[in-house]
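Below is one structure; the comments refer to it alone.
Missing here is one protein chain; the remaining ones are kept as they sit in the complex.
Letters A, B and C name the chains as they come in the text, with residue numbers starting at 1 for each one.
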Amino acid sequence: MKVVRFSAPNTALEFAEYDLPDVLPGHVLVKVAASGVCHSDVMPAAGMASSYPRVPGHEVAGTVETLGEGVSQWSAGQRVGVGWFGGACFTCTPCRRGDFVSCIVGKVTGLTADGGYAEYLLAPADALAAVPDALAFTDAAPLMCAGVTTFNALRNSGARAGDVVAVLGLGGLGHLGVQFAAKMGFETVAIARGAEKEAFARDLGAHHYIDSTINDVAAELKKLGGARVVLATVTDAHAMSVTVPGLEPRGQLIVVGVPQEPLAVSAVDLVLGSRSVAGHASGTAKDSEDTLRFAALTGVRPMIETYPLEKAAEGFDRMMSGDARFRVVLTVD
Amino acid sequence: MKVVRFSAPNTALEFAEYDLPDVLPGHVLVKVAASGVCHSDVMPAAGMASSYPRVPGHEVAGTVETLGEGVSQWSAGQRVGVGWFGGACFTCTPCRRGDFVSCIVGKVTGLTADGGYAEYLLAPADALAAVPDALAFTDAAPLMCAGVTTFNALRNSGARAGDVVAVLGLGGLGHLGVQFAAKMGFETVAIARGAEKEAFARDLGAHHYIDSTINDVAAELKKLGGARVVLATVTDAHAMSVTVPGLEPRGQLIVVGVPQEPLAVSAVDLVLGSRSVAGHASGTAKDSEDTLRFAALTGVRPMIETYPLEKAAEGFDRMMSGDARFRVVLTVD
Amino acid sequence: MKVVRFSAPNTALEFAEYDLPDVLPGHVLVKVAASGVCHSDVMPAAGMASSYPRVPGHEVAGTVETLGEGVSQWSAGQRVGVGWFGGACFTCTPCRRGDFVSCIVGKVTGLTADGGYAEYLLAPADALAAVPDALAFTDAAPLMCAGVTTFNALRNSGARAGDVVAVLGLGGLGHLGVQFAAKMGFETVAIARGAEKEAFARDLGAHHYIDSTINDVAAELKKLGGARVVLATVTDAHAMSVTVPGLEPRGQLIVVGVPQEPLAVSAVDLVLGSRSVAGHASGTAKDSEDTLRFAALTGVRPMIETYPLEKAAEGFDRMMSGDARFRVVLTVD
Partner (left out) sequence: MKVVRFSAPNTALEFAEYDLPDVLPGHVLVKVAASGVCHSDVMPAAGMASSYPRVPGHEVAGTVETLGEGVSQWSAGQRVGVGWFGGACFTCTPCRRGDFVSCIVGKVTGLTADGGYAEYLLAPADALAAVPDALAFTDAAPLMCAGVTTFNALRNSGARAGDVVAVLGLGGLGHLGVQFAAKMGFETVAIARGAEKEAFARDLGAHHYIDSTINDVAAELKKLGGARVVLATVTDAHAMSVTVPGLEPRGQLIVVGVPQEPLAVSAVDLVLGSRSVAGHASGTAKDSEDTLRFAALTGVRPMIETYPLEKAAEGFDRMMSGDARFRVVLTVD
């Protein structure tokens, strides 16, 4: 089978021909149809994978090819997805509490095991999500990471229908977050840089738009009564922190983007309004399945640019350029 | 001013001419534009009002006429609504905890004070909700009771977007409940009697329809994976109880209709699936305001039949017939 | 190894000599030190086991004897317990959500697999809980069912420290429930039949006692401000139902005992106070581990009567008599 891989840290993507992997007990071999290119793929590029060579890719959609021993919950030919969540250990303390996403083993597709830039992918059975027939593979792929991250953060935020929910950033995650928020019945605010994005934000379902280059974001949120939730999809710590005073009492800044520098949060802002700042990890395979099902039900779709697997490096560069609108997806035929 | 009233328990509605009431401190005189006729208006009819004569009506929309001493949060001419919640005492234990809807004094518009079947209504300032310009008074009125009851129950249910939520009954409350559920992003199931209601249910946004006259409701819900929430808007205890086995684990039957007979609930069904049965009281004035705002935002509207105040008795009879589609509203000009 | 078993439905307990079971992959062979006798052991007695002969017993404490293939989270000689929860399937929908106690496979120790009335027990590795050194095996055993059921229900109830929490019943579950409630900082009410139990209830930590034979339980609860939670450990549906009006607004009746007849619950009582009635299943192995750890930390202990395994039938009869104070435990040496 063809794969695209990092042969070592800080090398360019390269092609390789692999034998089909042995299908281990408890695992499933997936024939890849589409594989999203995510900014987190810089992690294996930069040397953070558990070993090399490493095939990146954690936004995978395809069909079940072969079932390993002991796997009966999936069937050959079934449409499935695999995301960032690479399976649970089932024995650590978080797993014993059912909190798989906090598993201390930390299996991550494309990071601790080979991922989806390939014709086939071997994954633990519990890392798979069923893909509804109504979703194209190319649409399902980005929903396995950018989708579940935003959908799951929003549905777990405690915000109730009608509450003011702001999405900070209008990129790969944000353009999905705005759609999800609107379809969940939130009074949805999009926050991004530049006036030219307003029309697009409104097309996605945003009821309000704040151009952060010319406005005091917190002040604008306060005019709307304050936000119950700000979902921060950017990677700029300062842009996140300045939204805190725009939260309504008991409001929450939810961090899903991961800036390098720490957030600087005023204790006064936290205490006086009983506000909070929370991180949200992406989600389990079942969470992804819920995401896909919700997208199929409500019409939420990623906007994508597709590249054939052969042009993976080009697709990767396009993602890195920041100009892709809004997710790059590799297709495998 | 003209009013329509019950002069005593178990009498017919009659007209009367009243002087405009003195505007007490902390109160607001509202000029009524529209007043919904609710099945709960049988309570003052049947002798459950605190005194007689009593003007019924707890689904009121109109404009602020006069402000009582100490009221500064409303302004003359402002569009407002008054619902079942007739104001808090602010000193009982629930009120001190901020749980106004559980106030032990139990002020109820049209029951412990004169209501909206009239040209003017005197209400405590804290019983008022702002009505968005986008909502007609005749649409706002039913949202002050049937609307807030279903909206508030759903948004407080703990169900998350994408969860299976069933609405039992397609009458005055149910036809709003289905709309709200769909706009909140739930996978929405309507349950009603007869195949002929399916198309209507789907028009309201239902993704699934269960005809309870020919199906085992719980079995049908289980086919969908089980319901996270069943919102029971009917007044038939048996129809409510039989849905419990159709709840998914940790699912909840939320009772907003009030049958005379008790619900019979199997402890096995509760314990094995960690299920629950909960009552939900309507909501405060602020909850109603949230309801109206959500309706304005998302396009949820009641279906109504209007009668002029002069024909209040006819409107009341129409509501009692059970044939109204779906709320009767009295208009005052 | 010696076991005590039901050879068929509706037969008396009998002794048998078994070979040690093969230690299956993912399983652990436990050398039994103590095995509680629970009223639910009537289920295998009455024919509800998955097959016969069946060794009952789901309150087991002992030491790890042998580890099956793939089990590394336990070690030989480790002190462990096994309770009602007989392991998860990890693939059904509740399991994929981490809600193992709602697993649809429903593995139950002593019911779908042989239990603890024996010298050895084979259990799935995920069904084991670590037993702290500070707890005797005979104390740990009843905590694996009666303990976790009450502890877990209370800690998951949403009641906050200082809230009024009532425990209905002072038997095997109730005498633990009262201790747990008091140690969790609840204003604890014990409800039982007869004045003679008051002193005992207060010894267990109850701040209030209600003799249900001479008092209106709901009225007495209301005098205390209403209960946030009533934990119903009895199996009398009527005794449960009558407490509902004694709940404070938003209070909850939590059902852990399972009466045959349905609970009759007034919709008025539910709706007017936004009250609820919820079932609570026992808990996972990790929940049991938390229970044991809490008991070790705070001094909560079951009151027990011990019988050697040889006298299992006598111990079973003692439990059935209802006179045991309060849990019968079989000891194996």
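The definition used in the following text is that a contact is a pair of C-beta atoms (placed from the backbone, for glycine too) under 8 Å apart; a residue touches a chain by one contact, two chains touch by 3 or more.
For clarity, every value in this text was computed on a predicted model and none was experimentally measured.
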item	value
Given C:Arg160, C:Lys223, C:His238 or C:Arg325, the one touching the chain that is not displayed	C:Arg160
Of B:Phe100, B:Phe151 or B:Tyr307, the one touching the omitted chain in the full complex	B:Phe100
Full-complex contact with the absent chain, from C:Met184, C:Ala278 or C:Val332	C:Met184
Residues belonging to chain B that touch the chain removed from view	72-73, 90-91, 93, 96-100, 125-126, 284-286
Contacts of chain C with the absent chain, listed as residue ranges	151, 154-156, 160-162, 180, 183-185, 187, 207, 290-291, 293-294, 297-298
Missing-partner contacts on chain A, residue numbers	93-94, 99, 101-102, 225, 237, 240-241, 248-250, 252, 255-259, 262-281
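Methods note: only the chains that are shown with their structure count from here on.
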item	value
Rounded Å distance, chain A centre to chain B centre (Cα mean)	40
Residues of chain A whose C-beta touches two or more other chains	none
